[in-house]
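Below is one structure; the comments refer to it alone.
Here the complex is missing a single protein chain, while all its other protein chains stay put.
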Amino acid sequence: MKLLSKILGILHKFLVTFQAVLLGALLLMVSYQIISRWVPFLPRILWTEEISRFLLVWVIFLGAGIGIKEGTHFVLDLLAYSKSKIFNLVWDLFVLALNLGFTMMFLIRGYKYAAVLLWDVSDIAQISMLWVGISIPIFGALGTVFYLEILAKRIAKGVK
Amino acid sequence: MEPVFIALVMFGLFLALVFLRVPVAVSLGLACVPVILFTDHVSLFAIIDRSYTSYNSFLLLSVPFFLLAANLMNETGITEKLIKLATATVGHFPGGLGHINVFVSMLFAGVSGSSTADAAGIGKILIPAMLKQGYERNFTIAITATSAVMGVIIPPSILMLIWGGTMSISVGSLFLAGIIPGILIGLSQMATVYVYAKKYKYPIYERAGFKQFVKAFLEAAPGLISPLVILVGITFGIFTPTEASAIAVLYSLLVGFINKTLTWKKFLHILSDTARLVGVSLFCVGTASAFSWLLAYHQVPQALVAMINGWNLGPTGIVFVIAIVFLIVGLFIDAIPAIIIMGSILYPIAQAAGIHPIHFSLIGVVSLAFGLVTPPYGMCLLIASRIGEQSVHKVLKDVGIILLPMLGILILLILVPDIVLFLPRLIAPQFM
Partner (left out) sequence: AQKKTVVLSAASMFDTDHPFTQTYIKFEELVNKYQDEVKIELKYSLNKALGIESDFMRFMSQGESVDMAIISPGHLAQRVPNIAIVDMPLLFRDLAHRNKVLESDLFKGLEAEIVRRANIRPIGYAGGASRSIISNYPIRNMQDLKGFRLRVQGAPIWAKVFTAVGATPSVIAYDEVYSAIQTNVIQGLENEKVGYAQMRFFEVAKYYVENEHSITVRPLFLSEKAWKQFSPKVQAAILKAGKEAGDYGSQFEINMADRELKALVDKGLTVHIKFSDADKAKFRELATPELVKFVKDAGYHDL
């Protein structure tokens, strides 16, 4: 369990760095698109618009995965917790099960979705759309793993 | 299945899930599942597809960039300079920090296109400061959240960009149209602060001398130039409104590196923070798009339109209905998918009633901006509450009090379209 936690910690760190790099690339790409329009000797690249959209898809899905690990997805605490600790445990487990169902839907259906994209080629850059679509099941997998970790921790905590 | 029944099931489930403490983004997605399972012709494929496709949009790119620009301003001291300028300008009014909070949001709104970044950036500095000076916690959070809504009303604005893009309405005119309503809302909030300050005897700052004011103004100038760069760039066709958001980032970077308040290490840090925020906040757009798509599949919007047309209202009545629809929709879903679905449904109704497109758009944007602070899904409220370490529901009473005069402004804007149309007619008549 501890080892697993450690591995997930490293994974999280990697994801955070990778995601920041993607946003940086996005910024460079759109900046170049503007600058190349006004500086005559810079070649215009037609695929900047397309690739920047694809990068955004990745930034969002990875960010959503990271958000699960960091617990930053918006939750409204409109109902107060109960005094019964068993009730609260059941409640938390129920909510976690729902969340897990959600991420597993993205993992399984997202995998099917991405598999179809394998044969699709992007309009401008002519890359396989799998490169974009694979971000969906990756989010699903990350979310599932991170929710399982949260679930394990919650069970370990029990009614304490 | 009947549209009304579908709508009740989906909204009901969504609310139930949110109350259970399922994350909002997840709730929107899960609320679709039962209806999908009972609809022959639709499968879970739709949820995946709508989320993925909604992210794959050039218009959405303005969101990370405006957030990044705003975060850079927050981290490189531009925001602090704006707060100093606000202090020198309105700090001596009763309830000084409250006025500063509102006024700096106005300044910040002129520089940034996002309300959430405003709530986060200004909230981080002013919420602790106000608490320290003895302001009541709920009021502090409420005024921070509500003043942040000016971010999308005063130009530049992410919402106007997406509105103009999806409905072929001039973004430049929309930007101009937002200035006066934004200022009016700011003034109404300052009036509210004044009343609070008198009632609870909140502290004031000494009046700044002219010299101090000039100094504060000059220091804040680099930040204040940024909206000029954006507006001039868009007006002269150097870049598109979406690209303007990237320019805002480059400009903030430039200021940061010249002032030496920004290092590469810090920049990478900000980049990462922004990327994570973008992930969490835009992820909601995806599931909300799936949610609204499913409503559209079951022809809920048409049912709504038929209902509205059945009432035989005049133009003013229609604008009121439009405002109410956006106010209600804004309670539950993010403004961007709300625009994409409801905007294009309501636009023909507005056109048929002879309502000016800019008037219609601005009423829509302002009404949706209210949604940023109304529960259950109000991003600014959530962010400010998180910074102020308070449960959302405890803040609601004060939010309601501040919203009342703002609602008055909204009604005024509905009744007197000229307030909205004055500036665009004056400055950009060719687009009207």
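When the chains are written out, they are named A and B in that same order, and each has its own residue count from 1.
The rule is simple: contacts are C-beta pairs under 8 Å (C-beta built on N, C-alpha and C of every residue); 3 or more make two chains touch, one makes a residue touch a chain.
None of the values given here were measured: they were computed from a predicted structure.
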Item to check | Chains in view touching the one left out | outcome: A, B
Item to check | Chain not shown: contacting residue from B:Pro301, B:Pro375 or B:Gly388 | outcome: B:Pro301
Next on the checklist: For the chain left out of this view, which of B:Gly164, B:Pro337 or B:Gly388 touches it?
Outcome noted: B:Gly164
Checklist entry - Which listed residue (B:Phe58, B:Tyr194, B:Phe213 or B:Phe320) would be found touching the missing chain in the intact complex? => result B:Phe58
Checklist entry - For chain A, which residues touch the unseen chain? => result 37, 44, 46, 49-50, 116, 119-124, 129
Checklist entry - Of the residues in chain B, which ones touch the absent chain? => result 41-43, 45-46, 49-50, 53, 57-59, 164-166, 168, 170-172, 234-242, 293, 296-297, 299, 301, 344-345, 348, 431
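Simple rule for what comes next: only the chains that are shown with their structure count from here on.
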Checklist outcome for this item: Whole-angstrom distance, CA centroid of chain A to CA centroid of chain B, is 24
Item to check | Contact footprint of chain A on chain B as seen in their complex | outcome: 17-26, 29-30, 33, 44-45, 47-49, 51-52, 55-58, 60-61, 64-65, 68, 238-239, 243, 246-247, 249-250, 268, 271-272, 274-280, 282-284, 286, 375-377, 379, 382, 391-393
Checklist entry - Can you list the residues on chain A that touch chain B in the complex? => result 16-17, 19-20, 22-24, 26-27, 30-31, 33-34, 37-38, 49, 52-54, 56-57, 59-67, 70, 72-79, 91, 94-95, 98-99, 101-102, 105-106, 109-110, 112-113, 132-133, 136
